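A protein chain is absent from this complex, but the other protein chains hold their places.
Labels A, B and C are assigned to the chains in the order they are written; within every chain, residues are numbered from 1.
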Amino acid sequence: MADVKVAPPAGPPDPPPPVDLPVPAAIAGLQSAMPGAVLALSFFVGDWTVIVDRAAILDVARYLRTASGAAFDICSDVTATDWPPRPERFDVIYCLFSTTHGQRLRVKARVADGDPIDSVTSVWPAANWLEREVFDMFGIRFSGHPDLRRILMPDEWQGHPQRKDYPLEGPGELLLENPLDWLKLRQARDEADIE
Amino acid sequence: MVELVLIPLLKIIVVLNATLLGVTYMVLLERKVIAWAQSRLGPMRVGPYGVLQPVADAMKLMLKEDITPARADKWVFTLAPILSMVPALVVYAVIPFGDEVHLFGRRISLYITDINVGLLYVVSVTSVGVYGIILAGYSSNSKWPLLASLRASAQLISYEIAITLTLVSVVLMSGTLSMVGIVTSQASQGVWYAFIQPMAFVIFFIGGLAETNRAPFDLPEAEQELTGGFHTEYSGMRFALFFLAEYANMIVVSSVATTLFLGGWLRPFPNVEFLSFLGIVPGWCWFLLKSFIFLYLFIWVRATLPRYRYDQLMRLGWKVLIPLAIANLILTAIVKVALA
Amino acid sequence: MAEAIAFYVLAACILGFAVLVVTAKNPVHSVVFLVLDFLCVAALYVTLGAEFVAAIQVLVYAGGIVVLYLFVVMLVNVKRPPEAFRAGGRHATLGLALAGAVLVEAAAIAVWSRLSPAAPASAAQTVPVSGNTEQVGWLLYTSYLVPFEVASMLLLVAMVGAIVLARKES
Partner (left out) sequence: MFDTDELVINMGPQHPSTHGVLRVVLRLDGEKVVDADVVIGYLHRGVEKLSESRSWAQIVLLTDRLDYVSAATSNVGYCETVEKLMAIEVPRRAKYLRVILSELQRIASHLLWLGTHAMDTGAMTVFLYAFRERELILDLFEEYCGARLTYNSMRIGGLPQDLPPSWDRKVLEFCRIMEGKLEEYETLLTGNRIWLARTKGVGVIDGAEALALGLSGPPLRGSGVRRDVRKDEPYAAYDEMEFDVPLGVAGDTFDRYAVRMQEFRQSIRIIRQAMQGIPEGPILGKVPRLIKPPAGEVYHAIESPKGELGFFIVSDGKSTSPYRFRVRPPSFCNLQALPRLVKGHLIADVVALIGSLDVVLGEVDR
């Protein structure tokens, strides 16, 4: 797929909802309850997205989980997207579903490299492993997470593979310059464990 | 000299070889029967219908590298398979395969010896077999086998109690501990003890499954839980010894059950006159047939049932089987005294 | 003659294994030697014509009680540091004292039985049944009924006590 290199996009388009489309009650409620938290709304191919302030994410989550008009009791997914040219390069995305209202909502927060974001595990315990995966793959730290470790990659791995500046073929010689050294290191550590 | 040394020696050689051959073919039988239960064919490649499969298995196991784990307790690791195999073979000394046959002008009894504490001998020798499993688990220096050996020691001791209690009921009926004596007393009383001691028979069967680590009580070697159980770290011939010991124990249990409950070498309904034409079949054939039925039951159960959990196994042993066995024993004693 | 040879060989084995039980560094090895010791004792019983006692010896001691020993040894972490073997002054004196007491007792019994040897033999002659097992049973339920029942009560009490001790407060 050697197609022509184009400049990397600076961010998602996040098209605003059409003016004549009624905003769902849950989003309207969120906007009125926490006016400062919601930065923008987006609507695309039938999916509603709320872009919120990073600092307010835990409050937003708590509201969406508990408010009767929202009651998003399922946290389907927590993931992230990397937009390197943007100053706040990461989008952390929460896919929610409400079993009472049968509707979906995506919540997005922008995070700069190195900045932490509050963990929502206290609201949705399901987010535990999902946030670990985001940490593992993107290096976004979740403050207040009970057990923030790598999950898919080995513990001693360097770098975060899903970032756009991470090469597809892996770190190559950078990490495994001499695999034997690495093996020895590991063996020594294991033996120390046994003793 | 011939009577004292040669004939017993020949008997021992015949019994040991027959046992080992029986054990290897027991493995094939099990694979075949389970395969048929599962709509498969089983071994088919080595020899016609796979009949030479045991030979191939034995060759493979003997030629395989015999690995001792680096941090194993070496001599206990070597001792364990021997400890589990020897008791399983020694028991055959008192099992009466038949009455007497006339061969080359001599009357030869079809058992190696008949000692007056035969049944106790069986129980005590088999109780030593548990050491093989426990020491294997301990000496492997691996956690899964250790767990398995803990399971095994608790399981075997618990079920031994229930089994021994059922045996006492049988002894009450027969009035003797001699294996031959128990068969002859069934002949003289004209009934198999399975019919007058059905409870003891069932408890003995269940306990026998547990004592030989067979499904649904195969916890010490539960592959899905303990990755192979106590013999996880064994390979080659030492592994084969464990395997052979298990099957030898199965044959022991079914032989003992046949002797105690199914009239040993007696034909069915030994006191019914019009069935006397069955007498043309020699006694040892009846014995083998009955043992075979028992072995088939073992295999059938394995193909059908899921496995018990450790706590459930213990509960069944201590809270169901042992009280039932004691109740049966007391009832037998009362009836016996009342009739006397 | 053959009996004497068997006795001395077995006695040597018993003593040798007993020494190994005490000296083995690994508690599991000790237990294995103990089993071998018990098996030799059972063989000794057989040479004395007491098959029943021999079978019971194997069944109860080798096959039952020592399995529990092994169970406990494996379950409880008894890997002691090497110092524990060296600095055992108090235990050594206690052990020597106990061994001395047992020796004195054995000697006393030997001397006493030499002085009045007829007592146990006469009891066996009054038994109206023949056969090893039957004789043991007869004696247990006639001459020794009370000690037998007391012993069983003692075991029951011990068992209940063990359960009470092991039970966790819930």
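To be clear about the criterion, contacts are C-beta pairs under 8 Å (C-beta built on N, C-alpha and C of every residue); 3 or more make two chains touch, one makes a residue touch a chain.
Computed from a predicted model, the values in this text were never measured in an experiment.
J.: For the chain that's not shown, point to the residue among A:L21, A:A40, A:L152 or A:A188 touching it.
T.: A:L152
J.: In the complete assembly, which of A:V38, A:L64 or A:C95 touches the absent chain?
T.: A:C95
J.: Out of B:L61, B:V76, B:A222 or B:L321, which residue would touch the omitted chain in the full complex?
T.: Spelled out, the listed residue whose C-beta touches the missing chain is B:A222.
J.: By the contact criterion defined above, which parts of subunit B meet the unshown chain? Give residue numbers in ascending order.
T.: With respect to the unshown chain, the touching residues of subunit B are 34, 37-40, 143-144, 147, 150-151, 215-216, 218-219, 222-227, 303-312.
J.: Even though one chain is hidden, which residues of subunit A still touch it in the full complex?
T.: Counting over the whole complex, subunit A touches the hidden chain at residues 1, 3, 6, 9, 12-15, 44-47, 49, 73-77, 79, 81-82, 93, 95, 97, 99, 102, 104, 106, 124-130, 133, 137, 150-154, 161-162, 166, 168.
The rule we apply is simple: only the chains that are shown with their structure count from here on.
J.: Just the number, please: Cα centre separation of subunit B and subunit C in whole Å.
T.: Each chain's C-alpha centroid was found; their separation is 29 Å.
J.: Mind checking the centre-to-centre distance between subunit A and subunit C? Centres are C-alpha means, answer in whole Å.
T.: 70
J.: Considering the complex alone, what residue numbers of subunit B touch subunit C?
T.: Interface residues on subunit B, with respect to subunit C: 73, 76, 79, 115-117, 120-121, 123-128, 130-131, 134-135, 137-139, 146, 149-150, 153-154, 156-157, 160, 177.
J.: Which residues of subunit C touch subunit B in their complex?
T.: Interface residues on the subunit C side: 26, 28-29, 32, 35, 39, 51-52, 55-59, 62-64, 67-68, 70-71, 74-75, 131-133.
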